[in-house]
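The complex appears here without one of its protein chains, the remainder shown in place.
Let's look at subunit A:
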Amino acid sequence: MFMNSNLFEPGKSKPERNFVQLAVKQNQRFDGRRSNECRDVELTFGADWGTVAVSLGETKVLTHVTCDLGAPTTSRPNEGKLQLNVNLGGVAFLDEVQSTHDQRSLTLNSLLERTFRSSRCVDLESLCVAAEQHVWCIRVDINVLNHDGNLYDASTIATLAALMHFRRPDVTFADDELRIYTEKEREFIPLLFLHYPVSVTYCIFKSSGQPIVDPLLLEENAADSVIVLSFNSYQELCTLNAGGTAPTNVRTIMQCARNAATRAKSLVDFIRKALSLDEERRLQGGRLVQGLVALIGENQQKLSFRKLMGHQKQEPQDLQSEKMDVDTKAIAKPRVEEMAVEEESSKQETDAPLDSSSWLPQDEDSQKLPTPSEASASKAGKGKQNRSKSKANKKQQAKKQNNSDSEEEAKPVI
C-alpha cells in the first residue's frame, strides 16, 4: 500500500496504547524517568553564526539562521522580517501518507510561528536599514533530523539558541547606496531580543492525573492530549497549545504552567551559558565544529544541560520533590475522613504561597474555583484510589486557588 508502513510510528497499535496508559498509571516511564523529569538537552554550535544542533535524547534538530537584505512589507515598512522554515524531511519515514506529514509540519510550524513571531521576541525594528526600502530578512531553517518525541521543545530550543547565536553583518545606507561590511571590516552584530521564549511539552493521559513532561514518541502518540506551553525567561506565557481528548482541568494546566515556567527559565539560562562558553571558545581560537556530521555526532563541543546547569538544577528539583511528597502523602493514607481532608486543604491553603512564583499575583477571587473541586469530590466515592486521588486534587486545588487569577492575567498575552 504505502512504501514505509513498517516504520510507521510507535504508539499507534492497541497493545502499545493500553500499555502506555497502564505504565503512566503506575508512574513508570520507558527510559526510567520520573513523570516530571526531562531528558538531557545537548547543544552544539557550528562554525557559522546561527548554526545549532540540539538533541533531546534521540530527538535531533538542526537549525540554521541566515539573513538577507530585502524589501519590507507595505503594512510594516520599518520592520525586518523573520521567516521560520520547518523541514521535516528527515522524519518522513514516520508518515504513512502525505496528510499526516503535512499535519505534523503544520503543527510544528504554527507553534514556532506563535512562539517566535506572534510573541515578537526578536526586535524587528532594529532590523530596518532604510524604512520602506531595505530591511534585514532573517530566515530560520529548522531541520528535523530524528524524532523521538517532543519535537516541539527541541525545535523551540534550537530556534531560540540559533537566533541568539546568530550575528548579522553591519550595514550602512547613505546616498542611496547600501554598503555591507565583511566581518574583517566591522564586527558582526547579534540580534536584539525583547524576550526569550521557549516551550515545554506535557502529555496527559486519561488513566492518570499526573502530566508527563518531555514525552517520548511512544508516549506522545499514545497520549490523550498534548499540552505545549511557551514561556519566556520572565515567566510570561507566550503560547498555549492544548488539544486532545483527555479531560484537563484548570488545576492540571496550572500545575503544568508553573513547572513549565521554571523549566523555561532554566532552559534560557542554559542557552545563555552555552552561548558564553561558545564565545569564549571562539575568542581562544579553539577548533570549531566543522561540517554536518561533526555537528550531530559525538564531539567535545557538545554542551549538556545537566552538566552546565548541574548546580542550578537542585533548586527546581527540590520544589518538585516537595510536590511529589504532597502527592504521596495523600495516597499513603487513603482512609482519612472527609473532614480531615477539609482540614488539610485549609492547611494547604495557608501555606500555599510556598510556590514562590512571584509572577503569579496573589488573588482574591478564591470563590471562582469550587466548581472543579466539587466535581472531583463527587466522583470520589468509587474507591480508595479514586478518593485519595481526589484528595490530592483538592490539595492541588487549594494550592491553586491562590494563583487562579494568573490565568486571566496570562490570557491577554496569548
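Note that contacts are C-beta pairs under 8 Å (C-beta built on N, C-alpha and C of every residue); 3 or more make two chains touch, one makes a residue touch a chain; residues count from 1.
Operating definition for what follows: contacts and distances are computed from a predicted model.
Engineer: Could you check which of "GST C-terminal domain-containing protein", "Ribosomal RNA-processing protein 40", "Polynucleotide 5'-hydroxyl-kinase GRC3" or "Mannan polymerase II complex GMA12 subunit" matches the UniProt name for the chain that's left out?
Structural biologist: "Ribosomal RNA-processing protein 40"
Engineer: Can you tell me which of A:P10, A:P72 or A:G149 touches the chain that was removed from the display?
Structural biologist: Candidates A:P10, A:P72 or A:G149; residue touching the omitted chain: A:P10.
Engineer: With the missing chain put back, which residues of subunit A would touch it? List them for me.
Structural biologist: Interface with the chain not displayed, on the subunit A side: 1, 3, 5-8, 10, 12-19, 22-23, 26, 28, 30-31.
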